[in-house]
Every structure is written in structure tokens, then in C-alpha cells.
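The complex is shown incomplete by one protein chain, all other protein chains being positioned as in the whole.
Then we have subunit A:
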Amino acid sequence: MSGKHEMIRVRNLKKSFGEVEVLKDINLEVNKGEVVVLIGASGSGKSTLIRCINFLEIKNGGEILIEGNSIDPKKDDLSKIRQKVGMVFQHFNLFPHKTVLENVIEAPLIVRKANREEAKKEAMQLLKKVGLEEKANVYPSSLSGGQKQRVAIARALAMKPEIMLFDEPTSALDPELVGEVLETMKQLAKEGMTMIIVTHEMGFAKEVADWVAFMDSGRILELAAPEDIFNSPKEDRTREFLMRVL
């Protein structure tokens, strides 16, 4: 394990909604700079897993360690942890009453108590990075889905997270808008951002992922390098799933 810096470790994670067991005994390790893509049928628990890592869902059992520290959602300051772990949602969840720029500077101003001018300057750099600096002063309602998602990425990056979680970031987009969001994510991966991505974009997974985890009814059935998963899956269920989606 020399040279590897562990960012996230999930141990024996369990999560139920009422009677339904959504996550059964999940184990996952993500090191600094790695991109892990979660694939699997809908309902297999992919989204719930990354929502647990951000504590938007509270686990029923097991352990989540962020940089080696086991997090107790009842005792630990979740705000501190979430500042390290950015999240991008399927439906963007931009703040509709705030302009693009205001969306991006909101958390730095309120949480990090950043200086307004500095926060603006950083936000403009981030907007430039996602190719939307000319949209800084418009409201989200006038943006396309792809633009909204790129703003959402800039907004998450404004908190300077060490890890980024993506929950089906392109699933709500028109097909012709998927590319621009994936491009932004590829750029992030290249810069060495640690990422966990739930996606149905298999081409993207092949290209960008260090590891691909196939999830099936609440378990990680197979975890391997993308070429192994896509070319020679070990599990029948993985093969069946890939046959259907590829």
C-alpha cells in the first residue's frame, strides 16, 4: 500500500428503508486520485451508497471512514465532512432564486466565511473552467440541462473538496448534452480529483475509471479494472447486465 493515500473506506455498510434492505454488507476503498465508477441496474443501491458516503442517508450498520477517521453521524460535524466531499446530483438542484455566480459563491461565503470579492474571483475561475463564465449573471432557469449540471459541478468545486461524488450526473440530460458534462468530469479526473461516479455511461466508465464496481441487489458483486469488467466479467450477473446495456 506504499504511496497510496486512503480517502474513503466503507466497511460492512448496511442500509434499509423500512423493511427493504437496500445495501447489504458493502465494502469499498477509494484512494486519493482514483476514479471509481458504480454500475448496475436501477434499484441495485448505487445512489444510496454514495448518498451514505455524504451522510444524506444515514447507515444502519457498518462503518464509513473518511481519510481514516470513522464517522459517527450523530456526534461528528457533518458540515466539516461534507466540505471535503462534494456532490453532484442527477437533477442539478441549483438554487433557482440565485444567479449562477451566487449559486457558486453561496457556500464559500456562508460556510467558509470567505471574502466576497475573493469568492467571486474564484467562482469566475471555476465558471471559466466549466466554460460558463459568460453565464455568471443569469438565473439557472435560462440554462440548458448540460449548462446547469456544469454550474452544479463548479458550485461543488467552490468548496475545494478532496472527493467528488456524482449521482447519475447525465441521466436527466438530453442525449446531445451528455458530452459536455462528461468532458468536464474527464478534465477533473485528469487533474487528479478523487471521484465516485454512479453512471450508465459505459463508454465514459471504460475511459475514465480506475475501478468499476458492479452492484446487484445491495451488494458489490464485482470490482475490477474497467478492461476486466467489460471484457471478461467473472460473474454471470455482470455479464447479463453488460449484455443488456452495451
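As a convention for this text, a residue touches a chain if its C-beta (ideal position, glycine included) is under 8 Å from a C-beta of that chain, and two chains touch if they have at least 3 such contacts; residues count from 1.
Quick note on the criterion: contacts and distances are computed from a predicted model.
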item	value
Chain not present in the shown complex, as UniProt names it (candidates "Glycerol kinase", "Amino acid ABC transporter permease", "Succinate dehydrogenase flavoprotein subunit" or "Cytochrome bd-I ubiquinol oxidase subunit 1 apoprotein")	"Amino acid ABC transporter permease"
Hidden-chain contact residue, picked from the options A:Ala41, A:Leu56 or A:Ala224	A:Leu56
Options A:Ala107, A:Ala136, A:Val178 or A:Ile220, residue touching the unrepresented chain	A:Ala107
Residue among A:Met7, A:Ile66, A:Ala119 or A:Ala156 that touches the chain left out of view	A:Ala156
Those residues of subunit A which, in the complete complex, touch the missing chain	54, 56, 78-80, 82-83, 85-87, 89, 91, 93-97, 106-107, 110-112, 139, 141, 152, 155-156, 159
